[in-house]
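Excluded from the complex is one protein chain; the other protein chains are retained at their positions.
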Amino acid sequence: MRALVQVRDLAVAYRQTRVLEGVSLEVRAGEILAVVGETGSGKTTLAMAIARLLPPEATVRGQVEINGYDLYALPAHAMRSLRGRLIGLVPQDAMAALNPVLPVGAQVAEVFRAHLGVSAPAAWARAVEALAWVQIPRPERVASLYPHQLSGGMRQRAILAMALALHPPLLIADEPTTALDRITQSEILALVRRLQAETGMSVLWITHDMEVVAALAHRVAVLYAGRLVEVGPCRKILEASAHPYTEALVRTYRDLLAGAWGEPLYAIEGYPPPAGHMLPGCPFHPRCPYAQPVCRERFPDPLWRGEHMVACYFPRGDWG
Amino acid sequence: MARFIGARAFQGLVTLLGLVVLAFLVQFVIPGDPVRMLAPRTPTEEVAQRIRAQLGLDRPWWEQLGRYLTRIAQGDLGESYVRRQPVARLILGRLPATAALALAGVLAEILLGFPVGVAMALSPHLRRWLSGLNLVLLSLPTFVIGLSLLLAMGFWLRLLPTTGGTGLRELILPALTLGLAGTPWYAGVIRDRLEESLGSSYIRMAVAKGLPNRWILVRHCFPHVLPAVVTMAGMDFSAYLSGVVVVETIFGWPGIGSLAVQAMQTLDRPVVMGTVLVGGAAVILLNGVVDMLRMFLDPRAREGIG
Partner (left out) sequence: MSGLELPILHFEHVTRRYDRFIALEDVSFVVRKGKILGLVGESGSGKTTCIRLALGLERPSAGRIRFMGRPYSYRSKEMKAIRRRIGFIFQDPYDALDPHLTLEEIIGEPLRAHGLWNVTARERIRGLLDRVGLPDASLRSYPTRYSGGGLQRIAIARALALEPELLLCDEPTSNLDVSMQAQIINLLMELQRERGLAMVFVTHDLPLIRRIADDLVVLYAGRVMECGPAREIAARPRHPYTIVLLSAMEAKIPHRSAWDEANPPVSPACPFAPRCWKAQPQCWKERPPRIPVRPDWEVACFFPEE
């Protein structure tokens, strides 16, 4: 499969604080790639770096190529015309991402007006279509409502309509369902799966929730403390994870569902390093049960087996 | 909506009543005898008593207050002790000039403060220069700003009149003085609100949608700034309506402010009370107008009273 997004050796730092280091990753055409990590793992930074939306004080090294465009080599005006057309973004908090003083229809319509130069009434008509497309009932009425008049799920759909208005080949979603209740969450996931299948777009889905990963992703990339530690097909990650961190993460998730009443939960001991604190060697070694002296010295080179990559000296399962 | 307006109107009337009573009572505490100010020379006790009786000043304070309230309820603001004219006519005569200056002053503040605030929020480079300028303006007393303008524009460049009057050309300098004095406040508030808005999630979303910068600024940021500007402008406007003494004096602008000061110096109680009443009413009314404007600007607030 063709790679739509090609990230090469990406590093992001805020002054002295290194948030991402040596991340190389591709998002293929027509796939849903989940990026899994906990707070401070750099997963949001990765998403924003791929959208070139990091704040100006961030320093970025490495390369992000989308559909042949070298993103960080583009002049600002060219980048602007690609936003929305090439990359659609769904941020974490749908309420905060909608302007409270504009009707949602206007916020969708302005995408058409700015990019296609269509008239206001024509843009409005297309906005209503876009809202209908993301399964908002009675879209012509919803279009004239303000964000606070919508339920959480409706807001998230309106954001999706905005992000996908111009049918970009890439959708970047940053934990968009975390704040939603379970039914709405599953509805949004089903909708995204449907839209993805319909349009053949690629989706980069940021999450900390293995359950969402299992329900949505084709492939999974695991971030730990700013480093990419494992990438592979979703089945492989869930059933034959190679990195000790991934293994522990999957086990936490499985154990919660399968364990018996009264049994202690399976827990990964220790704490993740504070954000931006890059340890020499593998960042997981202080918490890793299999760590050896070598793990403390240098970050391991990636090992590949077909589709499956792991950055570990002592990978689990049948790797050894 | 009607219920909201009704409630606010009632609340405003109660406030106004409180204000009038308070102002009325304060006059009894201020030392000085209006009668002595009125009589040409030191009057004999007999004459003074007669004048007192004529003005009703010989009655106890609660009776005076009761009479005053009854009269203003009938729309009668009384007669000036000094000028022997109805207070209402005196104030009404000054009102157009005052309103013109207040409006022009507020407009000048906004027109000067807005670009400065926007420039400070958008350009870190300009910010340093502009905050220096703001600091200078903040530290200058209004009369210094006014006198400097008068000197520069009126006497040296001879662009504008210096003699006072109520024409449009005469309005420019006092309005500009108010504008310059208000610029740092407006610029500061506009900068803060704009920066807050620029850092928000919906602005990042607007950027991610590929909207042009100017579009984002005008359509997404300004609505966030506007309510604060409206609030400040409303407060200033109502304050200016009750008179801007210093500016009126410097530029010979015949407004309510100078009327009030003269009245206080001559212990002309009906006029003092009249200016307090008109000023208070202006503040209360404009406050209500500002609140309604803000509601109009923010759909979330609109709903609460709809």
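Order as written gives the chain letters A and B; numbering starts at 1 within each chain.
Heads up, the rule we're going with is that a contact is a pair of C-beta atoms (placed from the backbone, for glycine too) under 8 Å apart; a residue touches a chain by one contact, two chains touch by 3 or more.
The structure presented is a predicted model; accordingly, all values stated were derived computationally and were not measured.
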*What are the shown chains that the left-out chain touches?*
A
*Based on the whole complex, identify which of A:Y253, A:Y290 or A:W319 touches the chain you can't see.*
A:Y253
*Which listed residue (A:L74, A:A132 or A:A215) would be found touching the missing chain in the intact complex?*
A:A215
*Just one of A:A58, A:L74, A:A122 or A:L145 touches the chain that is missing; which is it?*
A:L145
*Which of these touches the unseen chain: A:E65, A:E129 or A:E187?*
A:E187
*asked:* Applying the definition given at the start, please give the residues of chain A touching the unseen chain.
replied: 38-40, 135-138, 141-142, 145, 149-154, 179, 181-183, 185-187, 189-190, 208-212, 214-215, 248-249, 252-253, 255-257, 259-269, 271-272, 274
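In this text, only the chains that are shown with their structure count from here on.
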_Show me the residue ranges of chain B that touch chain A in the complex, using the header's touch definition._
200-202, 204-212, 215, 219-220, 223-224, 297-300, 303
*chain A - residues contacting chain B, complex*: 51, 53, 80-85, 87-89, 91, 93, 96-102, 110-111, 114-115, 146, 148-149, 159, 162-163, 165
